[in-house]
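Just one protein chain is left out here, and the rest sit where they should.
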Amino acid sequence: MTVLEDLAARLADLLRDDDRRVLLGEDVADGGMLGLSKDVVADEALRERALSTPLTPTVLAAHAAGLAMAGRHPIVVLPGVEALLEGLAGLRDAAAWSWRSDDGVSTPLCFIAPCGPGLGLGGAATEAVEAVLARVSGLNVLCAGQAEEAGAWLRAAVEHAASEGPTVLLLPRTLLLSAPRGPLAHDLGRSAAASHRVRDGGRVTVFAWGAALDVALDAVTQTGVDAAVVDVGCLAPLDLSTLQAEARATGRLVIVHAGPRAGGVGAELSAHFADAAILHLDAPVLRVTGADAPVRPSDEGDAIPTVARVAEAITRSASY
Amino acid sequence: MTVLEDLAARLADLLRDDDRRVLLGEDVADGGMLGLSKDVVADEALRERALSTPLTPTVLAAHAAGLAMAGRHPIVVLPGVEALLEGLAGLRDAAAWSWRSDDGVSTPLCFIAPCGPGLGLGGAATEAVEAVLARVSGLNVLCAGQAEEAGAWLRAAVEHAASEGPTVLLLPRTLLLSAPRGPLAHDLGRSAAASHRVRDGGRVTVFAWGAALDVALDAVTQTGVDAAVVDVGCLAPLDLSTLQAEARATGRLVIVHAGPRAGGVGAELSAHFADAAILHLDAPVLRVTGADAPVRPSDEGDAIPTVARVAEAITRSASY
Amino acid sequence: METTPWDPEGAAALLDAEGRLVDGATLGSLDARAYYKQLVEARSLDLRLGRLGLPMWAPAAGEEAPLVAMARIADEAEWIFGGGRDAAIALARGMTPQELVFRVSGREGRDRPGHVSSTALKIGAGTDALAMHLAIAAGYAHGEDKGRAVFASCGEGSSTTAAFTETLALAASCTLPMVIVVRSQLWPNGAPAEAGVLGDSVADRARSCGLWARRVDGADPVAVHNTIASAAQRARQGRGPGVVDVVVTPQLHDPPAHRDPIERLRRFLDSRGEWSSTFEDVVEADIRSQLDNAVTALETASQSGGAS
Partner (left out) sequence: METTPWDPEGAAALLDAEGRLVDGATLGSLDARAYYKQLVEARSLDLRLGRLGLPMWAPAAGEEAPLVAMARIADEAEWIFGGGRDAAIALARGMTPQELVFRVSGREGRDRPGHVSSTALKIGAGTDALAMHLAIAAGYAHGEDKGRAVFASCGEGSSTTAAFTETLALAASCTLPMVIVVRSQLWPNGAPAEAGVLGDSVADRARSCGLWARRVDGADPVAVHNTIASAAQRARQGRGPGVVDVVVTPQLHDPPAHRDPIERLRRFLDSRGEWSSTFEDVVEADIRSQLDNAVTALETASQSGGAS
């Protein structure tokens, strides 16, 4: 079973488990661009909850917020996270709605958003749209980092939205199209809001997420440095207390993510430690990211840092 | 002459100086919401270059980019910088256009964007929209910090757009509505891309911009600390080499800006020093910002840090 | 009946300029006197709020009929999403003048000054992005139980925005039970670009998307009410969305008396012997004293400082 097939099956499970859940998207009734809704459509009992819309990118998120207000739990299947940039104004209103209505309307709204390089189309796939989303007040931003956990993240994100409000789940396309490194998980086994150490180590702490997580793991192996690797996982709000403990444990921090360096989520992480922990750090806080300048579509892979560059940063940090 | 009246006069001058320049906006033909285009409309010879549009927020920036491609130098008068969030997708395409056409089309496109608290409407006025704009590849983001320089910034921004491509000039509403602290300047007297020390000092370096600049200056006075204050001015791309020299000179850095802390432009600045200069810094890099949670419209002033909070941070930094 | 540049083309009316029912027209089940009372209250509200000095305040005088009509037609379980100049909806839905004044001034709640929302009364206020409340209303309609309509309103300027046109596309293509009420301001001296006047009417544009659409004269409260009621009926019966394009006449510009919806309905009632100056005086005195008390309470609260 491929990651995409697993996700399609999990999406159908989610609809079976709770009939308030509906799928929303431009072509969900046809199975969706990546086939994510095909199992829902194949099931007679679920099909009517696959709500196809015309191409209405500007109001997409606001429309979904209205569904949520009406008591549905919309799961919006996006062609890509880029779609949320077109719907940003509505997304901001959607994310603010619950706070603004002082008598507590809940908006259990979840966006499933493939992101980053993978299709060869470049454009916004080479950017860290996540940093824009992380700034939207009231919006939760989650990001899967391991292919085998994609289905588990799907459920976790939908449940997170039900308790915490509007949530975007980023699914890096490299993960969606890759072969999982281990057996597929159906349960995340931890809070979606929590960061998660995926490798222990005492000399350097590496923070990574999304498409950069596997790169970071490979880089550590390559260097032979005794480095811990933490999957940040929840990009908004950041799990700062755990992350701070992880950073202090080694006093050496390397932050690895896809997309440009300037203004990325890595900047906020680094800035946090430049304030809260500077006196506990023994080395500069290094950020290793994708290309910082625009990238030609055919070079879209440059949006993900290479193992070599990450390895070099880890070695450098360890040597301070 | 008020700041707004001065801006209206300067805008007319700009159109007189170069007949490629046109004003674009929803109500520029009526003088504009803040009266910025009233001198243009009053001048028979300029009036036809005030191009009013219907309310088309989604395509606003893309429309302006087309005008620029056609050889005009559009100056887009926005009701507020928030409008660019509605037009973000088009703004991204506009900012990428020149890079994407490999044979070098230029897009001399300038947005005049009131921002921040001032009108009592809250909403996006309490956020740092600048951080989203600073992430748009190919977009220059400038921000006026002193009321008496507003007119000078206007000319500088329009000229910057002609040489550097799409440029947003942020004009904090508190500045637009305030009485200038000194005589009105018509010429910035420095590059719009450069940061600019507005107060000398040897113990602490304060970086500030926009509505927070006056707050920072007042805070320094209040503490009596020998602190330098630097008007960052150009938020994208950041003038990092000058800023780095300023920060190293004292080894103590306090960053002050309006809007939320998380993911602001201050984060990128701080992260930069956490990497490039951590071993030269003698104190944590402190950020003093506006409220980090959503703010009721009637409390919109909380989006600008108070003199007391900034003063406390400066004192704390000085005492390390 | 003389026609002036103030008289809109192609907008249906049931009452003529003198307040007489046109041939064949009936009131239906409309309680015209109760409706009239609410319109008078709405006008008093607008005048009182206009004196509060709220930032970017937009007066609603002359635009009351669609606001009050929506409130009368929507039943308790149905949502109304206003979109500017819409304080009258809350009043007509039963919000107390005091709560209304506290909310509209931004003293209570978290809406922008000038806007009022209330989950209890099922009123959604404006969004940060212009007209985005229409899309939220569309989503609500998409998720609403069968048999209920969702009401949403905006001005004609909004009709060129994505939020409006993409909402029409959603409403048409997903057959949403929505009633979209557009307040199309009359521009007797020509509309500026930003008024969004394109083609013959907003109703025409909605109709070309396959939507049921009607254009009515906002100076005739009866036509406004009955047309919105028809749209609501269709939506509740699952027959899809409707757009009611109401040509409203801002009183700010001093139009002739027959362009004032309140005056027109007054003439109607008067011709039936259902209006008297005493009735009018009592209604006005009552709402004005309630509003004065509410504003006094607001001032007291503001002097004592702190958010409520």
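Order of writing sets the chain letters: A, B and C. Residues in each chain are counted from 1.
The working rule: a contact is a pair of C-beta atoms (placed from the backbone, for glycine too) under 8 Å apart; a residue touches a chain by one contact, two chains touch by 3 or more.
Model, not experiment: these values are computed from the prediction.
Novice: Missing chain touches which shown chains?
Specialist: A, B, C
Novice: Decide which residue listed in A:Asp13, A:Asp30, A:Asp275 or A:Glu312 touches the omitted chain of the complex.
Specialist: Checking each option in A:Asp13, A:Asp30, A:Asp275 or A:Glu312, the one touching the absent chain turns out to be A:Asp30.
Novice: Can you say which of C:Pro59, C:Pro188 or C:Gly210 touches the chain missing from this structure?
Specialist: If we include the chain that is not displayed, C:Gly210 is the one touching it.
Novice: If I consider the whole complex, including the chain that's not displayed, which of C:Thr127, C:Thr165, C:Gln185 or C:Gln290 touches that chain?
Specialist: For the chain that is not drawn, the touching residue is C:Thr165.
Novice: Considering the whole complex, which of C:Cys154, C:Cys174, C:Ala219 or C:Val248 touches the chain not shown?
Specialist: Here the residue in touch with the unshown chain is C:Cys174.
Novice: Tell me, which residues in chain C touch the chain that this view leaves out?
Specialist: 160-162, 165-166, 168-169, 172-174, 193, 196-200, 204-205, 207-211
Novice: Touching residues of chain B against the unshown chain: what are they?
Specialist: The list for chain B reads 22, 51, 53-54, 56-59, 62-72, 74, 89-90, 92-94, 96-97, 99-105.
Novice: Touching residues of chain A against the unshown chain: what are they?
Specialist: Missing-chain contacts on chain A: residues 26-27, 29-30, 52-58, 82, 85-86, 119-124, 294, 296-299.
Assume only the chains that are shown with their structure count from here on.
Novice: If you take the chains that touch chain A and keep only those that also touch chain C, what is left?
Specialist: Looking at chain C and chain A together, the chains touching each of them are B.
Novice: Hey, which chain ends up farthest from chain B, C-alpha centres compared?
Specialist: Result for the farthest chain: C.
Novice: Could you state the distance in Å from the CA-based centre of chain A to that of chain C?
Specialist: The computed centroid separation for chain A versus chain C comes out at 43 Å.
Novice: Please tell me the distance, in whole Å, between the geometric centres of chain A and chain B computed from their C-alpha atoms.
Specialist: Those two chain centres are 31 Å apart.
Novice: Could you list which residues of chain A touch at least two other chains?
Specialist: If we look for residues of chain A contacting two or more partner chains, we find 57-58, 89, 92, 96, 99-100.
Novice: At least two partner chains per residue is the criterion; list those residues in chain C.
Specialist: 110-111, 128-129, 162
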